[in-house]
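My structure is below; once you've seen it, I'll send some questions.
All protein chains of the complex are present and in place, except for one that has been dropped.
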Amino acid sequence: MSAIHAHLKKLGITLPKAAAPVANYVPFVRTGGLLVVSGQIAFGPDGLMKGRLGLTMDIATGQQAARLCALNLIAQANVALDGDLDKITQVVRLGGFVNATADFEDIPHVINGASDLMVEVFGDKGRHARAAVACPNLPLGSAVEIDAMFEVK
Amino acid sequence: MSAIHAHLKKLGITLPKAAAPVANYVPFVRTGGLLVVSGQIAFGPDGLMKGRLGLTMDIATGQQAARLCALNLIAQANVALDGDLDKITQVVRLGGFVNATADFEDIPHVINGASDLMVEVFGDKGRHARAAVACPNLPLGSAVEIDAMFEVK
Partner (left out) sequence: MSAIHAHLKKLGITLPKAAAPVANYVPFVRTGGLLVVSGQIAFGPDGLMKGRLGLTMDIATGQQAARLCALNLIAQANVALDGDLDKITQVVRLGGFVNATADFEDIPHVINGASDLMVEVFGDKGRHARAAVACPNLPLGSAVEIDAMFEVK
């Protein structure tokens, strides 16, 4: 078992099943030392967390949605790396999109739900660059979407 | 003639003229084995496809707009690679932005118009990671904007 998988177990985190591609794109592409993972939405054990910040969802719930996106990103990376998450040497970048009204400004706090998980799981290797913006909507009405770039060995 | 150009001919696809830069940015930058192409909007033979999904444009038309963006991305790559599209070893990532109302959720279906074209043209090398989100508007009112990262040799 990889050190990261052992750490996930200790944290009580079970990775979700990586979603299969449903179109002519793929969940991840590796190029050189980079693993580029497609935008993941907030699918979790109870289905998709739909909602709009500033209207139908509060910040704490939005952070849970962002955390689910991050778990799905790690699940995809796990498939890409044949189950060896220790091959991740750095989380390079997260691109965070929040389904929000024009009145909602606390976009960074929502995406922190994903950033915090990355550091919880990967430690200092989980500290990443990121962008965080609002969108009028996201695929299937998801509250959050996040894509990622990992440095891998 | 490169194999991809021969395949484009067989598909009956004529690449559009790559749009010239109109400001202090450029259509593409190559760094190491990556070719980064600027966001392309839905310019086609009949001008720009303007519109908003969920309000003034249906999904099938939006997919055509996404396809135009993808054609423009390939046209830029063709210039960057001096006409040899066989140098593309992998379409790494598409970033898809759909001009849409807050009610519109079928964002992935629209961007599929671009993803499908990449696989039509490049085969398995065309299968890419992607993110797809909605925006309240896009440059000049374009219905879709897509940027790309290619792996090149």
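Which chain is which? They are A and B, in the order written, and residues in each are numbered from 1.
We take it that a contact is a pair of C-beta atoms (placed from the backbone, for glycine too) under 8 Å apart; a residue touches a chain by one contact, two chains touch by 3 or more.
Everything numeric here is computed off the predicted structure, so don't read it as measured data.
Interface note for the absent chain: among A:V37, A:M118 or A:V144, the touching residue is A:M118. In the complete complex, the residue from A:I4, A:L34, A:L68 or A:L85 that touches the missing chain is A:L34. Contacts to the hidden chain, counted on subunit A, fall at residues 32-34, 90-94, 100-105, 107-108, 112, 115-116, 118-119, 126-136, 149, 151. Although one chain is not displayed, its contacts with subunit B can still be listed: residues 22-29, 31-32, 36-39, 52, 95, 97, 101, 135-141, 145, 147.
The rule is simple: only the chains that are shown with their structure count from here on.
Between the Cα centres of subunit A and subunit B there is a gap of 25 Å.
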